[in-house]
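Note that one protein chain of the assembly has been removed; the remaining protein chains are unaltered in position.
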Amino acid sequence: MLQLSLILLMIGLGLYGLATSRHLIKSIIFLNVLEAAVILFFLRLFYLPEGTAPIITSLGGEAVDPLPQALMITTIVIGASVTALALMMSIKIYHQYGTLDWKILLEKEDNQ
Amino acid sequence: MIKKLMLLLMFGFIFLYALTATAPLADSFPETSIGETVIHRGYDETASKNLVAAILLDYRLFDSIFEAGILLISAAGVLYMSRSSGFSKPFPRAKEAAVPKDSDSILAVSRILYPFMLLFGFYIIVFGDLSPGGGFQGGVILATARLISVYIPEKASENTDPLNRLEKILFLCLLSLGLISLFTRGAPFTNFFSGSVDPEFRRLFLVLLNLLIGLKVSSGLTIIFIRFIKEGK
Partner (left out) sequence: MYLILYGLIIFFIIIMLREKESLRLIIYFAVFSLLMSVLYFLYHAYDVALAEIAIGSALLPLFFIIALGKQKNFVVVSRVEDGFFSEKEDSPGFKLLERFTNSFNLTLDIFFEHHMHIKGAFRERNVDLIIVKSHRDGKYVFIMKKSSVLHHKLQRLLLEDPRIRFEVVEEDEIYD
């Protein structure tokens, strides 16, 4: 219970950082933080304290559910490609506007 | 200040709501029925000891192939954005900026590390069905090894076109490898050996698939990386 609430706190902090950061790079970083926290939430939910990893060995024991883990690997790979695309966009935005500050960027957008 | 306070209040409310919603889940240890099936029958059906790889490479192979396709799309997007003239720098560059030289110790360490990283990446890829790992993870490690090789002057090549072509060809290979089972077993996107064959032979399909996915992921990430470095030059 305590662990789940701490993970929810992480998700909340990630959302807060995403909403309040003024620097574009910082926003992208907090998007990744949020994603990692959500992955942790799913893994914690399907965690058996006395279980083993979902790999068949001679040791035996009850394995953890492998389905959420397979989905989370998909999430990580897609998150990496989204981040790469977002970073390229940030470079282009910097070259065109000369700043990465959300506030100044929005002002420039309004002026045009 | 008021804005931040409101935001904090809002997130606090969401946090409390999520807490009450997830409280009954904390001690119940839920298990999906699919997961149970995979644990009990996974090795017999897919010949993969790593059950996560069994799901990724057999049960939902269709999804995995197009997940690799997303990386292709991302690399294409980066290529497009870095080449498009509408956004790029308005002036021709008159003089190369003075780039500080890399230190000798970095160069020496990367020379030693480079083959070991390649070895580790291929190990992770090839043994992806027996131990933790697989195409995606090994591909990322291979890409990281390529990033290190940028520091080695005689290995650095900056042309992304062959890599781009390689990635497309590998994606088509993946698709066709997934479709072979349509002719041998009558069902697409699964192992092309039937279930009665020895698992040691059926592993071949998984190793091939892992290799293709690994090479594809590493070439896609390398394209993205080289475009990042070359951007603005």
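Per-chain numbering from 1; labels A and B assigned in written order.
The rule we apply is simple: a contact is a pair of C-beta atoms (placed from the backbone, for glycine too) under 8 Å apart; a residue touches a chain by one contact, two chains touch by 3 or more.
These numbers were taken from a predicted model, which means no experiment stands behind them.
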item	value
Listed residues B:Tyr59, B:Phe171 or B:Phe225, member touching the removed chain	B:Phe225
Chain A, residues in touch with the chain not shown (by the definition above)	2-3, 6, 9-10, 13-14, 16-17, 20-21, 23, 25-26, 28-30, 32-33, 36, 39-40, 43-44, 47-48, 51-55, 64, 69, 72-73, 76-77, 79-80, 83-84, 87-88, 90-91, 94-98, 100
Where the missing chain touches chain B, by residue	50, 52-53, 90-95, 97-99, 124, 132-134, 136-137, 140-141, 143-144, 147, 221, 224-225, 228-229, 231-232
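Convention: only the chains that are shown with their structure count from here on.
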item	value
Centre distance in Å when chain A and chain B are each reduced to the mean of their C-alpha atoms	16
Parts of chain A lying in touch with chain B, wherever the complex brings them together	1, 4-5, 8-9, 11-12, 15-16, 19-20, 45-48, 53-57, 63, 65-70, 73-74, 76-78, 80-82, 84-85, 87-89, 91-92, 95-96
Interfacial residue positions of chain B with respect to chain A in the complex	4, 7-8, 11-12, 14-15, 18-19, 22-23, 25-27, 29-32, 34-36, 38-39, 42-43, 49-52, 54-56, 60, 63-64, 67, 70-71, 73-75, 77-78, 81-82, 87-89, 131-132, 134, 136, 140, 217, 220-221, 224, 227-228, 231-232
